[in-house]
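Shown here: the complex without one of its protein chains, the others still in place.
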Amino acid sequence: MSITSNLPQGPLAEKWTKHKNDINLVNPANKRNIDVIVVGTGLAGGSAAASLAELGYNVKTFCYQDSPRRAHSIAAQGGINAAKNYQGDGDSTYRLFYDTIKGGDYRSREANVHRLAEVSGNIIDQCVAQGVPFAREYGGLLDNRSFGGVLVSRTFYAKGQTGQQLLLGAYAAMNRQINRGKIKAFNRHEMLDLVLVEGKARGIIARNLVTGELERHSAHAVVIASGGYGNVFFLSTNAMGSNVTASWKIHKKGAYFANPCYTQIHPTCIPVSGDHQSKLTLMSESLRNDGRIWVPAKLEDAQAVREGRLQPTAIAEEDRDYYLERRYPSFGNLVPRDVASRAAKERCDAGYGVNKTGEAVYLDFDAAIMRYGREQAVIQHMTQASDAEVRALGEKVVESKYGNLFQMYEKIVDQNPYKTPMMIYPAVHYTMGGVWVDYNLMTSIPGCYAAGEANFSDHGANRLGASALMQGLADGYFVLPYTIGNYLSDDIRTGPIATDTPEFEAAERSVQATIDSLINNKGSKTVDSFHRKLGKIMWNKCGMSRNETELKEAMAEIKALREEFWRDVNVPGTAHELNQELEKAMRVADFLELGELFAKDALERNESCGGHFREEYQTPEGEALRDDEHYMHVSAWEYQGEPADAILHKEPLVYDNIQVKTRSYK
Amino acid sequence: MGLLNSSIARKVAMALSGLFLVVFLGQHFVINLTSVIAPDTFNSFSHFMGTNGLVQGVLQPILIFGVVFHFVMGFVLELKNRAARSVRYVAYKGSAGASWASRNMIISGAVVLAFLGLHFYDFWIPEMIHKYVESHPEDPTRYYAETVHKFENPIRVGLYVVSFVLLAVHLWHGFSSSFQSVGFNNKYSKGLQNFTKIYAVGIPLGFIVIAIYHHLNPLAH
Partner (left out) sequence: MKLTLKIWRQKNAQAKGRMETYQIDQIDGDMSFLEMLDVLNNQLISTGIDPVVFDHDCREGICGSCSLQINGEPHGPDRFITTCQLHMRKFSDGDTIVIEPFRAKAFPVVKDLMVDRSAFDRIQHAGGYISVNTSGNTIDANSIPIDKEDADHAFNAATCIGCGACVAACKNASAMLFTSAKVSQFALLPQGQVEATRRVLNMVEQMDKEGFGNCTNTGACEIECPKGISLENIARMNREFLTAQIKG
């Protein structure tokens, strides 16, 4: 097992082309004899499955949902970046590469990111050819918008449902292959272990979630594209079923887990409303283009607002603290996600939070409504327009831009955001960390690959908006189909992999043992109660800001909670039926291990970078302080039984083509 | 009938046969209307329709086929649609999204079918017997009086009224729906829909008015 990233030689811009020319190919007749398993059917998994099947491999896909189309990529709202430079605003492959590296706070691998930027344009061509209905201008050409942290308009979008449209495109590509018999889709199946034969990934054990049966599936290579692990926090914008299980199982079989502490906390989510909360809802980042973020400037006002004695609209302008505009005059409300989130937490921790839980800040559209209203009044020659008329005109403009988001907010919160400011609070949204992979997206297990959010590769310590979709599709459509062939070219004579071998037998037995122990435990507490407790520890001690003491506490608490879980969890029902509590229990069991490694990784990284903020490492103004001398590396953890015993491997990050700077948004 | 294996083809067939019957209904109404305003014209129209070879030999069989097809298909579809939900809902709020008329075409249709039975019994069968069985010599002036006499019986008029109300309900959904079925849904649909609604209410109402008019203005025997 190695930590060599297998970067091709040569100049950065030529690495990928050269690599594609150098790698081995598998002839079409031989591809028919090779099987590939893809776990997860989101953007990365779906596009990989479709592309591999199209090349001629026999593909089996696995997803826990009832259809590949429901993978959580579907919930991505904003858009997908591509260096097309359709707007002629100076965009280029290099700029996209540069922005991504910088946005990631110089903690991602240059060659991977450059490749991502190179293929980004192809993604758009591909998706349009597949019939993805991107937004267009009146001239019939594709429209772009701009997103946080960059100076060009390179984001392609389909209203607020870009992820949905791209996923349906990948799902359509899968359907074509399913119809040809090249993909067998195993829906409502969950991968519960990886099977290694002679050190190579040769199959999986999956549970049929409808019947409860364990199934053995063999293949010549296994691709994990099962998404991120944000649900370790219990409350996140991830889907209820999103889990780390597939990634964690391969980690336990030898795949390194990289940078688990890099988590993106998105600043504009609808706040928690009470203890019953099961999940958080994201409001698109685009709202920050027009909304002004504030909290009351006086503690007594904040108190009165929380108790419902004071309406926000009654607070005078001079009694409001527009803290982002105050702290970051040049970027104002448009600072990157990590910065905006931390600033909100700082205000709420200081006692200025505004909803009944004290964990919310205002996102106010009043100024924008009046500004747009006045513009409209001029356009419509209404020189004598009253305030009410101006407001009505302005509300129309705001509605045309954000109408669907405002409606969604009103459905959930039951307040009219045109009349009273929205309340928002940061929430866990994306995990930059994940399974360690080399340049070929192969994990440290030969034949086992990881793609999309499941791997760690491209976003460093912080992901820019509209880049997750780009990475998922790049990995699946354009990277894996090449790199996996290089590996499989050695397997053309292997023939079908038998599943009645001791390796499969052992893997199935161990999964069965875990299931049995959960079912037979008959403890006193529900799975959810453990998950909620874990989430609380993670959020309070490994959340938006972290420190040594609390991280150490977190590790101890998670370990204790894990032991309590195995002692006292109650999983009703049996193993041989559809059992949603059992499914949850299996996932929470893995989160309880990952959480501890997460805290350990955060503890080990004695610096602040991107989404990882250590209170001990900040500037006097409270900004993140990186330590490039000691921490310009990927932390890849090797499993050793207990998460606390994991061994750290460092992959140094080398920047030959970019000057490493400090991010500043002042 | 291979074409009718497809659900959309069946739906289009329903629409086209329905549209054909709507046209026939309009034509029938125009003739009936003359019985109120110009009995002589009514007689000559009726005479023409009753004796013209093309009408009797070609259009009449087509019409009968259209009626039978529409009804048989309607019942077949109803059975198929019921089978598509073998376990019923305990609570089903159909009214939330669809009008009563649209959900109960089988009921309004069945009433209209029953009425057609009565109508055949009243007019068509006697007419067939009169013309083709008993071979009476043709009297071009007999139609008006025969028609008006039928409306003397208040029960018959009552049944007539109820049937036409349900026909209106049937048309309320069916007429506009048939355009959707053949794929006509564009910027003209709104206007067309208004027309179909007026037609759906207006024509049956007209039939009712004519019936009541004749009931209130009986001819001396």
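First chain written, first letter: the chains are A and B, and each begins at residue 1.
Heads up, the rule we're going with is that contacts are C-beta pairs under 8 Å (C-beta built on N, C-alpha and C of every residue); 3 or more make two chains touch, one makes a residue touch a chain.
Here the structure is a predicted model, which means the values were calculated and not measured.
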{"item": "Contact partner of the left-out chain, one of A:22, A:89, A:137 or A:548", "value": "A:137"}
{"item": "Which of B:17, B:43, B:108 or B:177 contacts the chain that the document leaves out", "value": "B:177"}
{"item": "Identified contact with the non-displayed chain, of A:412, A:498 or A:513", "value": "A:412"}
{"item": "Residues of chain B (touch criterion as defined above) contacting the omitted chain", "value": "3, 5-12, 77, 80-81, 83-94, 96-99, 102-103, 105, 173, 177, 180-185"}
{"item": "Where the unshown chain meets chain A, residue by residue", "value": "47, 50-51, 54, 65-70, 72, 74-75, 84, 86, 119, 122-142, 158-159, 161, 164-165, 168, 171-173, 175-176, 178-179, 185, 187, 210, 237, 239-241, 273-274, 276-279, 281-282, 407-408, 411-412, 414, 477-478, 481, 526, 528, 570, 572-573, 577-578, 580-581"}
